[in-house]
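Shown here: the complex without one of its protein chains, the others still in place.
The chains carry the letters A, B and C, assigned in the order they are written, with residues numbered from 1 in each.
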Amino acid sequence: MSDHTQEKRAAKTEEMTVISNTPVADGVFRMQLEGTLAENMVWPGQFVHVQCGPGTVPLLRRPISICDVDDQGRHFTMIYRVEGEGTRLLSQKIPGDTVNVLGPLGHGFPIEHRQAGEHVVLVGGGVGVPPLYYLARKLVQKGVNVTSIIGFASEAQVFLDKELSQLGPVYVTTMDGSAGSKGLVTDVLTSGEMDSWDALYSCGPLPMLKALQQLYESGTQEAYISVEQRMGCGVGACLACVCQPSPDAKEKTGRSYFKICSDGPVFDLREVVL
Amino acid sequence: MSDHTQEKRAAKTEEMTVISNTPVADGVFRMQLEGTLAENMVWPGQFVHVQCGPGTVPLLRRPISICDVDDQGRHFTMIYRVEGEGTRLLSQKIPGDTVNVLGPLGHGFPIEHRQAGEHVVLVGGGVGVPPLYYLARKLVQKGVNVTSIIGFASEAQVFLDKELSQLGPVYVTTMDGSAGSKGLVTDVLTSGEMDSWDALYSCGPLPMLKALQQLYESGTQEAYISVEQRMGCGVGACLACVCQPSPDAKEKTGRSYFKICSDGPVFDLREVVL
Amino acid sequence: MTGLNRTETVDRLRVRLGDIEMKNPVMPASGCFGYGREYAQFYDLSKLGGIAVKATTVEERLGNPTPRVAETPSGMLNSIGLQNPGMDRVINEELPWLKQFDIPVFVNIAGTTVEDYVEVAEKISQRPEVAALELNISCPNVKCGGISFGTDPNVAADLTREVKRVSRVPVFVKLSPNVTDIISIAEKVEQAGADGLSMINTLLGMRIDLKTRRPVLANQSGGLSGPAIKPVAIRMIWEVSHSVKIPIIGMGGIQSPEDVVEFFLAGASAVAIGTANFVNPYICPEVINGLPRLLDKLGVNEISELTGKGLMR
Partner (left out) sequence: MTGLNRTETVDRLRVRLGDIEMKNPVMPASGCFGYGREYAQFYDLSKLGGIAVKATTVEERLGNPTPRVAETPSGMLNSIGLQNPGMDRVINEELPWLKQFDIPVFVNIAGTTVEDYVEVAEKISQRPEVAALELNISCPNVKCGGISFGTDPNVAADLTREVKRVSRVPVFVKLSPNVTDIISIAEKVEQAGADGLSMINTLLGMRIDLKTRRPVLANQSGGLSGPAIKPVAIRMIWEVSHSVKIPIIGMGGIQSPEDVVEFFLAGASAVAIGTANFVNPYICPEVINGLPRLLDKLGVNEISELTGKGLMR
């Protein structure tokens, strides 16, 4: 729902081929999928809707963020945590298997107005970190300076820290202090050690997003969050995934609700009620 | 439900390993499965109840006859036709995959009273032929002379003809005459070209079994048939698979119904109403 | 394919629901397809036999709190509620857009009082884009302690009668399966003037999260849809089609041409596909395209021949 226009390419379905599917942290897998769909995945922050099994159990697709796309647009990467039946089935796929993917879906992070030399902070938590990686790559390509602050439960859950550190400084936090600094990502933001920044982009669990809203809602700094919700269609038709606009956004947009799958998942931090 | 006692070994479930799974005729596959269960499969005519998929679709197991067991009791063979979803999933299994098998189940063909030198006719139709192969092997081991009459729709559907011909004479019939003689298995039986026989064992589609009943019911020659019915449990608990005893059998056994899965699938030809 | 064959293929799938002609029997089910815009990015909606749009009420409704969907074995639960922008915006913004596809539009209408329904019916049915109303009687009736209109034959019949009085287009009544005796409801609704029936709406179901110990849906319970309910739909359509003469739009778990034929044999004259759109956005055209081959296999020329041709055993 941002004002910024951004190239959004067509979504379709495709049986994509698994190139790799390997654990990157405790219960977390990285899957690379090949197919023509990848060339449409040009906007970081979008997601795909994935059919995890062949039959009717599980019935619905699962939304997973696009974590990276190769520069030729031939394959993309997603990183997912095994939560329930759907992601468990995904984790059993081996190279050569196919996965039916619907995407790319939704509105990603608005970045076309970013200028070289700006400083952007990426704030991620757990399986909210993956979309930030593709975002970081795109930003760095534009000459934007990127600092990542990524939080996990503990050391065993940490991933993408090394990859992100090749694109800019990375702060890792863990709840138990077993890796990086002990505490929350917001502790880093408020610690004073951060350089000033031009925009913040975030994806992570609801409490994290709420904490960010509390920190920045009343201010004026540019900030975007990617929001999760249980989905049905993933394309804006079923109204499973609605969220409420803030009073301001309601007035500005005339909208009484947003659909996270198609208006989001990325929203202006001040635009939605969490 | 035959009077003859026969060794019936315990049934259990096992994740058996697919050794091979290859087409043997149009839409018909032979699957070899390895596991300790095979050593209990000593009685020809018994069946296994097979879980075709991992989840709840399809939900129920599928009954498939035991077609052969190696002499060491390490693996067994089944031959199945792709009919619907269950057998379709089975046909996609590759060596190394596992299949959950419950068995061996039911009462097989009574053969412990057979004498060397006797002449036995095996009459099979379509996917009713497989259990007759194991039966033929066991009979030949006892020195019994075996003649097989096996019927199929057409040439493309014929299977096990070569294997059976190593155990005795084989008559093939097809509906369209594209292989063997044109017509039904019963045509061979009534043609007069058959030597006289001491017993008949049969497995095949309902119309075939009915024709056999009509031919021999009023006579006194020993004859057994293996009957099919849609099954639930496969072990005699749910009463999905009942059939009616003939008046004689009712009187003799005091039974008002038979369970095909546990009293059968093999019955005396004169024992059941088809 | 030659032009001749193509014409034949089209004709084979043609069905009639009373006065409504459909070039094929498949439409998306209400609530599962929005007003069509989202799926128009995947294919040309004029391929559809028709379209049933989301329940429309007098005023805008915001529906239930989230989470609104949950997964069940071969099914899903939803508690969207009656979220919709209200009839005026539907009339001004959605219906005109749908006109371009030249397919019969079934507008699902809902309310909490008879007056609500009548108001929507009157206004919506005047729009030239509307082929028929689909009366969603599964809604709670606020004047009867919140019990759904669809659970009492007389209440359902009264509502049907009132809506028929004002509607300029045929009225299909969408029956709730959460009833003891669906036959008597269908019969009463037919007597009250319904031009057809849609069945079935969702079964009431629920899931509880073991960790939070709370229902997965914020609304506690929701409507069960998808393949899991197909046998219930088939049974109800079979029973009802043996008791009424008006045409039935069948739905509940359809995801293949085979399912469509099963619904026809049970008594349906057309079908709607709901949940399966979420699994495969192309499901409606794929099912439509698959029908001619299945008819060939079954030795049937026109699909309309199959309606109610299921035989007793």
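Here, a contact is a pair of C-beta atoms (placed from the backbone, for glycine too) under 8 Å apart; a residue touches a chain by one contact, two chains touch by 3 or more.
What you see is a predicted model; the values in this text were computed from it and never measured.
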| item | value |
| --- | --- |
| Listed residues B:72, B:196 or B:256, member touching the removed chain | B:256 |
| Touch with the omitted chain, as defined above, among C:244, C:265 or C:303 | C:265 |
| Selected residue (touches chain absent from view) among C:31, C:75, C:247 or C:281 | C:75 |
| Residues in chain C touching the chain absent from view | 72-75, 77, 151, 178-181, 203-208, 210-215, 217-221, 224, 226-232, 234-235, 238, 253, 258, 261-262, 265-266, 298, 309-313 |
| Residue ranges of chain A at the interface with the undisplayed chain | 56-57 |
| Touching residues on chain B - with respect to the absent chain | 10-13, 51, 56-61, 85-86, 102, 229-243, 256-257, 262 |
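What we mean here is this: only the chains that are shown with their structure count from here on.
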| item | value |
| --- | --- |
| Pair joined by more contacting C-beta pairs (A-C or B-C) | A-C |
| Intercentroid distance (Cα basis), chain B paired with chain A, Å | 57 |
| Chain A-chain C separation of Cα centroids, rounded to whole Å | 36 |
| Averaged-CA centre spacing for the pair chain C and chain B, given as whole angstrom | 47 |
| In chain A, residues with contacts to at least two other chains | 56-57 |
| Residue numbers of chain C (touch at least two other chains) | 73-74 |
